[in-house]
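Omission of a single protein chain aside, the complex is shown with its protein chains in their original locations.
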Amino acid sequence: MARPIICNSMAEAVSDIPDGIQLLVPGFGPGTPHNLLTALFNTSVKDIHAVVNGVGFPSAATDGRKSLGDLIAQGRVRKVTAAFTAPTHPSQQSIAAEMIRTGKMEAELVPQGTLAERVRAGGAGIPAFYTPAGVGTLTATGKEHRDFNGRTYVMEEAIFADYAFIRAWKADTAGNLIFRLAARNFNPIFAMGAKHTIVEVENPIVPAGELPPDQIHTPGVVIEKLVQIPPDGFFRDVPRA
Amino acid sequence: MARPIICNSMAEAVSDIPDGIQLLVPGFGPGTPHNLLTALFNTSVKDIHAVVNGVGFPSAATDGRKSLGDLIAQGRVRKVTAAFTAPTHPSQQSIAAEMIRTGKMEAELVPQGTLAERVRAGGAGIPAFYTPAGVGTLTATGKEHRDFNGRTYVMEEAIFADYAFIRAWKADTAGNLIFRLAARNFNPIFAMGAKHTIVEVENPIVPAGELPPDQIHTPGVVIEKLVQIPPDGFFRDVPRA
Amino acid sequence: MTEAHTIAGKERMSRDFIAAVIARRFPKGWLVNLGVGMPTMVGGYVHPDQEIVFTSENGVIGYGGILSGNDVDPDVVNAGVQFVDLVPGAAIVHHADSFALIRRGMNHVTVLGCYEVAQDGSFANWRTSMGEWDNLGGIGGAMDLAACAQQVWVMMEHTTREGAPRLLEHCVLPVTAPSGVTMAFTDLGVFSVKNGRFTLEEYAPGWTPEEIAALTGAPLDISPTVSEVQFPR
Partner (left out) sequence: MTEAHTIAGKERMSRDFIAAVIARRFPKGWLVNLGVGMPTMVGGYVHPDQEIVFTSENGVIGYGGILSGNDVDPDVVNAGVQFVDLVPGAAIVHHADSFALIRRGMNHVTVLGCYEVAQDGSFANWRTSMGEWDNLGGIGGAMDLAACAQQVWVMMEHTTREGAPRLLEHCVLPVTAPSGVTMAFTDLGVFSVKNGRFTLEEYAPGWTPEEIAALTGAPLDISPTVSEVQFPR
């Protein structure tokens, strides 16, 4: 089998990422590639166009982990495409929202299902599709509308990114991935939606053949690099309660 | 959990199917719902629009099993949408092809990936999408073409059928399904692509909770009826060699 | 404070009360999506006999109540990223498949939080600014759900903190969907939204339909079978 590269460190895994990339960042609470994001934060990469569910906040963690919010706060994110670009409640403040409001960062706000499907389409060689989500709202402004069977839909174009950071539960040396429960979320579709897909793995990477072919969530053929989360890495989100 | 109906027999599972339905028939060798097709053959249902990979032939089996080809041979299939409507080689003969040639059955020939994606789109609430497959060929005749990023694509509309017959390896009482290896093929997408999805199951149907949530290939919420393949049913395709 | 709001010296229904009122209305076996915020409380008030399946945008099909403490599984969260447990028969799908199911119309109902709802069934819940379109806001899955669920119910406060009505003739804030809301549950009552009209179906204990109408920013029909909300047992 064609094999992905197995990197020795998070730093190595992100070492050749250039400025200006479009980057897919999965996660919905669990399933966020904290280790790769932290490694990227520790490079000088900038002008990133991040595709992510929510722009988030700078990390409040004291263990050194960084989030997309930290990259945003440093002005290294040129644009975000997200389902949450600002807190819904006016009482909450967000650096990202302030940067968008003042023109320091470009933003594209899209319905969450549209975001997921645009990346799925990109990874599936489909340049555009129609969805009913957002019709009659500001998010459909300027987009092409079309009726099918008496209902109005809006055309949405695919996203196929330069890079994807992925967080997997298990992986084999062929790059096959298994995710755990709700940590799956955007990971399988984002793994297919980029030219270069880099995966941080929670468990030891096992030899090809050890993961049952029927239980693979992401086939290894789309994976470029794997790196195991080291003992001092950021392993799991800590329960908040 | 909302539960699908568990039928006592294949005959019961197909007993309320009316004439004129659009029916999804998965299978690519393995994964074909032989038992449900045989039960349907033994009703009087007609005017079927079948969506299937290949129109096939009448069953050569001596054990009573019937295929879509038998329904076609009886003139009970009004239309087929398929990736194979005729043998490619002129030396082969097909009843279905002859019926299409003589206008006794309507046919729509589509690329296999387009067939799969049209049903996936139907089950995903997407009315249409663009694909490069078939551009510049007869199958794109009369279809809308459009350029994205300098490449020409053809627009394809979704298929959302009335019924789907599904063949699963394992199922639980919540309708969750697991398929085995290449018997998966069209089954998960066809299971989502119809209003009424009926499943024949190889293994005993287990109580909800016994199948691991991470290993489900089709979530039970789209399943209407389950029926276990009886001991005298058609269990597996016999190896041909 | 507007004059109308002074009526509100009376006690309004608590969020838990509203959650319970919503929960008891689910017919048996419904697939229910609960939005971020107040609606996630509804999950705690269904009866097992109702056989409700809760689904979440992140691909969790079949979850139970909100959990806390140290026994939570950090990989099992709902749409509000609150820890929940999986029920027997739960299944996990990825985000694109999750929204495939949502767009397909899987959900009998989505219960969403709401700033404003109008008599035409439009509602607003993702942006508090009326300014020029600047791509700022928090949509999440609300637009997909509002466009595709079989019904849309909103759970909300009847008035703003300043006493201004949130049930309106037309939404002032940018809408989440231009139509679709069939029921509104507020701290003052239960309202059906049909044929371009609000109808009061149930009123909060101690309140009169007239008092509620006075706090409503659109004409309010009174159902012939209107009654006081019963707190479900």
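Annotations for the structure displayed:
A, B and C label the chains in the order they appear, each numbered from 1.
Heads up, the rule we're going with is that contacts are C-beta pairs under 8 Å (C-beta built on N, C-alpha and C of every residue); 3 or more make two chains touch, one makes a residue touch a chain.
Not measured: the values here are computed from a predicted model.
The chain not displayed here makes contact, within the full complex, with A, B.
Touching the chain that is not shown, out of B:Ala83, B:Met155 or B:Val206: B:Ala83 (per the contact rule at the top).
Screening A:Ile126, A:Ala140, A:Ala168 or A:Leu226 for touch with the missing chain picks out A:Ile126.
Within the entire complex, the positions of subunit A that touch the omitted partner chain are 1-3, 120, 123-126, 172-174, 176, 192, 207-209, 213-214, 216, 219-222. Counting over the whole complex, subunit B has residues 28-31, 53-54, 83-90, 97, 100-101, 107-114, 116-117, 119-120, 131-139, 141, 179-189, 217, 236-241 touching the chain that is not drawn.
The rule is short, and it goes like this: only the chains that are shown with their structure count from here on.
Contact counts per chain pair peak at A-C.
Using mean Cα coordinates as chain centres, the one most removed from subunit C is B.
For the pair subunit B and subunit C, the distance between C-alpha centroids works out to 38 Å.
Of all residues in subunit A, those that touch two or more other chains are 117, 131-132, 179-181, 184, 217.
Taken residue by residue, subunit C touches two or more other chains at 86, 92-93, 96, 99-100, 102-103, 148, whereas all remaining positions touch fewer.
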